[in-house]
Structure formats: structure tokens, C-alpha cells
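Chains shown are a subset, placed as in the full complex.
Should a chain be cited, it is by its letter among A and B, assigned in written order, with residues numbered from 1 in that chain.
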Amino acid sequence: MQIARETLLRSYRAMRTIRDFEERLHVEFATGEIPGFVHLYCGEEASGVGVCANLTDNDTISSTHRGHGHCIAKGVEVSGMMAEIYGKSTGVCRGKGGSMHIADLSRGMLGANGIVGGGPPLMCGAALSHKTLKDGGVAVAFYGDGASNEGSTLESLNLATVWKLPVVFVVEDNGYGEATGSSFAVAGTQKARAEGFGMPYMECDGSDFFAVYQTAGEAIAHARAGNGPVMLHVHLARWYGHFEGDAMTYRAAGEVAEAKRDHDCLELFRKKVTEAGLLEHSDLDAIDEAVRDEIESSVIAAKAAPLPGPADLLADVYVRY
Amino acid sequence: MSKKSFRQAINEAMRLEMRRDPRVIIMGEDVAGGQGGSSGVVDAWGGVLGVTKGLYTEFGPERVLDTPITEASYIGAAAGAAATGLRPVAELMFVDFVGCCLDQIMNQAAKFRYMFGGKARTPLVIRAMFGAGFNAAAQHSQALYPLFTHIPGLKVVIPSSPYEAKGLLIEAIRDDDPVIFLEHKVMYDDEEEVPDEAYTIPFGEANLTREGDDVTIVAFGRMVKLANEAADKLERQGISCTVIDPRTTSPLDRDTILDCVADTGRLVIVDESSPRCNMAADISALVAEEAFDALKAPIRRVIPPHTPVPFASVLESLYLPDAAKIEAAVKAVMNHKVTEAA
């Protein structure tokens, strides 16, 4: 597989940004200053980034409650995201959406989503737009193993095939929906479900950026070429609780430790690219440092930013009313 | 200008807008019909009651999309398409089926703009038929507009005649917000003069279908006609009524209602939706708060009982508001004597 140096650098930077963004949120959340629910994507970075490295702003994605990673991977601006999570008027949603509703339509990011299974129908629609407007775009619905059981998701698999839509369904399978294991909640297999709805199935290791990048590339190319939808099943581990504050007693002691030790997508990426001589350690170190600074200043700016005001409460319910 | 049925008026609104704007598409179960059938006839139905008939023939499969029976996914798809450049008109068939796709309406389409800080537009129209009088029983006869009216982010339209339907639907299709467009199923064959060309009727501007001095009647959809029938009879008995058709429940033309009540001092509201937390309550509360001093009598509601819609014709008739019940309510407010010092 040939990957442009530019793509490698950008993808590493995106993964590192997600990691630092999330780990910083983990720390900041504990101080009590961040309101609401926060679900961390940490450990799953290579999935969002590997998929989105095959997309442009002309393509559309939908995300989930665990949306920060997809937003960053799709190019949403980090300081606006951080400010949003702090509920500030400088946030991408002016403080009205929060962690679960970050969106940026100019980037083709149709929102994190607080409703499990909310995104797949929307991506059928985005794909229909791309198809009808003939703009060459594809739509990607990210959703979890838990969401793979929702009726809205399953209906969408059928609809996408019936309408032959350019959409890729990315099942990010981290083995849990909240505190419930997918071995309990998900009957049958994702593969058989894809067949059940007449679409090709692909799968890959979600800690390996290159595997995701390549497999997603094939899936997206298939959809983009007008051959209809594809299901891409990505195997992952989440490193933190379902949401911040979850003690994770349902997981074995070593599970997360092992994921961190053996399946850290950033470590694996670094190892691969340096061993293959594609990038130098110093390239990556420079990114690490730049990202550290970016996150630091996004937090400082978010904390200092102004709160929304009374006019914001009533604004933007409708375009016109 | 020619006589057109409610069905034709709605069909024409879609047809004209589809001609005008290539981004307008329609979708729904059997909006064409015949896909995958053995005869090869497409546009076999044009909607379960024939409302979209002929659109497939004119605009083809790219713009008239039949769907599987999967309301959550296709209504959600309409929302997603609306947020990304199309202007879908999705048909939900019976509004009662909203139970299968409420999330995509309530938590997705309606909230995008606000949650995303004003950065989304969702020019989506959801058409559905509603109402009792067709012996369609409890799961196919509900009104349900209070549910939609309750949800911030939605606009809700209830046309009361063919003329109204055409103008309001064109307005709905050109509107940049999600609109729920509700067609009373008993009205599809009602006819009146309707212009051939496109015209719009703005949202939030009530139609004063008649003006009078004694009592203000507010009614929705099919009830507007019944209210006017009652008003005709009352007129002959020397009671003169204003009849307001708000046209849209959200936005609501508060000013017209308040002004009329200021004039007449008496209010009767006719609403065929289930009685609790419905539009009759909504308007009554508005008036009891904002026009209280003008009121000379209690606000009367002509509403169904708190029961599902029954099947048998005889029960369905008892269930529904009708001209006689409206007449009785108007007389009651006219005859009201203050029994206690206010």
C-alpha cells in the first residue's frame, strides 16, 4: 500500500490530537468543571482517522455519543470543540449542543448524536443527496456494536441496499454497549447481518491505522463507484469507561491494560512508519509537541471564553418563525 | 382556476415545486407503487390514497422514491437529505405511524439547528393523513398534531380546504425548516376553485373565514367547515360568530386570536385531537393568560372524549365534534350568567 507522506503526517496528527484531547478531558472532567455527559473515544483513534483519511469535506459522516474522535478526524476545529464542551459561546455550537452534539456541516460532519442508532438513517439521506446531486460524495455512518441492534440501524442497512446508496456502515465494535458485553447483546454476527441485507462485508483491526485505512478505502471506493453500500466492521477497545465516572467493574482487571500495552494505535503507527522508513521519530515527536500545545491552548481559551447570553437561548430554533 | 379536489390540490403543489426546483424529491411507501411487481406497471398507486399519482411518470425514479416499510430509516433519510442539500417531501401515509419514527423527527430533524448552534438547515416536509371519520379505528384515525406542536423546531400545518392545501404545501416545500403537513383523510374528495399556478400562503397567519360580534370560534382542518356550518345556523338565530382557521398550529397566529377574543369576549375552540394537552387547551391557555379581561364567559372546548378512536360508525360519530356540538357550545357561552363575583 502506498500512502502519501502528507496523509501519514495528517493522520498521525489527527490520532494524536484525539488522544490528547480525550486524555485532557479525562483530567479536566475530574475537576468538576465540565458539565454533562462525556464519552471518550480514547483507544479507538485509528478507526475514525483511518476511515476519514479516505474522505474529503465533500463527503458526509454521522457520529455517536462518542463523537469527539470522528469530529477531529473529519476536520472539525479543536478549539471550537473544546469551547463547546465547556459550554462557551465560542463553541462550534455556541454552547448549545455540548459534547454529544458537536457538528460542522461545512466539514461534512452531521453531528455527534445522543441517540443510539440516530445516525444510520441520516446517512442514508446524506448518501441520497450525494447520489441525487451527483457530487461524487459518499456518506459514512459510524456506530457501535450496541447500536448495531437498533431498529433504525437495521432498517437503514436494508434501505441503503434497496436504494443502492453510496454509504458505508462502520460498526465500531469495542465489545460493549455501556456496561453490557456484545457477546450478550449482539446475536448472530455482523457479517451475516450484512448478508441478510445484501451488502458486502469487510472487517479490520481497529488499532492498526493501515488496516483501517486500506479496508475503509476499498469500502468507500466501492460505494463511491456506485456499487451500493458496504458494511465495515472494525474491532476495537475503549480505554476508559462508557462515560466519565464509570468504574468499569464489568471489565476484567487486565483488559484495558492489555489494550493499552499491545494495541495502542499511536505506538503501532510509530513503529510501522519508522521501521519502514516512511517517517522519522523526529517527525512524530514534532507533531506530539505541536498537538500538546494546541490542546493546552484550546483548554485555556475555552476556560477564558465568554458564556452564551440570554439572546442565545431563543436564537436558532428555526430559520424563520 | 378550476375546481380541484383536496387530493389534486396537494398533488399539484408537489408537481409545481418539483418542476421549479430539482432538489425537491418525494419519498414514501408506494408513493409510486408497483416497484418489483410482476406487471411492470410503475406508479401503480401513486400513494395509498392516490395523492402522489403521476409524479413518478413525470419525474422518474430519481425524484420519486418508493421505500420499504421502514419509517424510521426513510423519515431519517429525508432529514439527512434535507440537511445535506435536498428538499424532500416524505409521506408518512397515516400520521399514526409516527410511533415508528418519532425519534428522527423529534430528536434529529427538529433539533439540528438549535443543537448545532444555528449552523444547519433542514428543509424537510413530512406529509401524513390524519383524523377520524373513515372507520379506520384506533390505529389509523388519530390527529396527533398536539405532539408535533409540542416539539420546538417543528412547524405544523393543517389545511382546511383544497385552496388552503395547495398554498400551504408550496409554502411548506419552500420553507427552510422541518414542516409537518397534515391532511385530513376525509377531505381528499372535497372540491373548490383552486388556481392553476403556484401561490403560497404564509405560516402563522390565521384565516378569518367569517367575522362576527358575539363569539370567536377557533377550529382546525376539517373542523373549520363544521364551525362555519354551525355559525350559519347560529346566524339565523341571531348569534354572530367569528371563525378562525389558524392554518398552522406552530407557528400560531396569537395576535389574530387575541384580537378576535378582545372583540367578541367569548371563545369556543373546536379540536378533533384527543382532549388532554391538545390545541384546544393550548389556545384556551393563551387566551386565559393574555386576553383574560376581555372574556365574558368561560372558554368552551368542543373536543372528543379521552378514549381511542372507536371503529363502529355510530361510535365514531359520537366521538367526533360536529356542527351540533359546536352550536351547543356557542349557545352555552352566549347564555352564560356570572354566578359569582369576579
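Quick note on the criterion: contacts are C-beta pairs under 8 Å (C-beta built on N, C-alpha and C of every residue); 3 or more make two chains touch, one makes a residue touch a chain.
Remember, it's a predicted structure, so these values are computed and weren't measured experimentally.
If you count every protein chain in this structure file, you get A x2, B x2.
Here is the rule we use: only the chains that are shown with their structure count from here on.
Centroids of chain A and chain B (each the mean of its C-alpha atoms) stand 40 Å apart. Those residues of chain B that touch chain A in the shared complex are 23, 25, 62-63, 65, 67-68, 70, 72-86, 88, 103-104, 107-108, 112-121, 152-153, 155, 175-177, 204, 251. Within the complex formed with chain B, the chain A residues making contact are 60, 62, 91-97, 101, 103-106, 110-111, 113-115, 118, 120-126, 128-130, 132-133, 139, 151-152, 155-156, 158-159, 162-163, 315-321.
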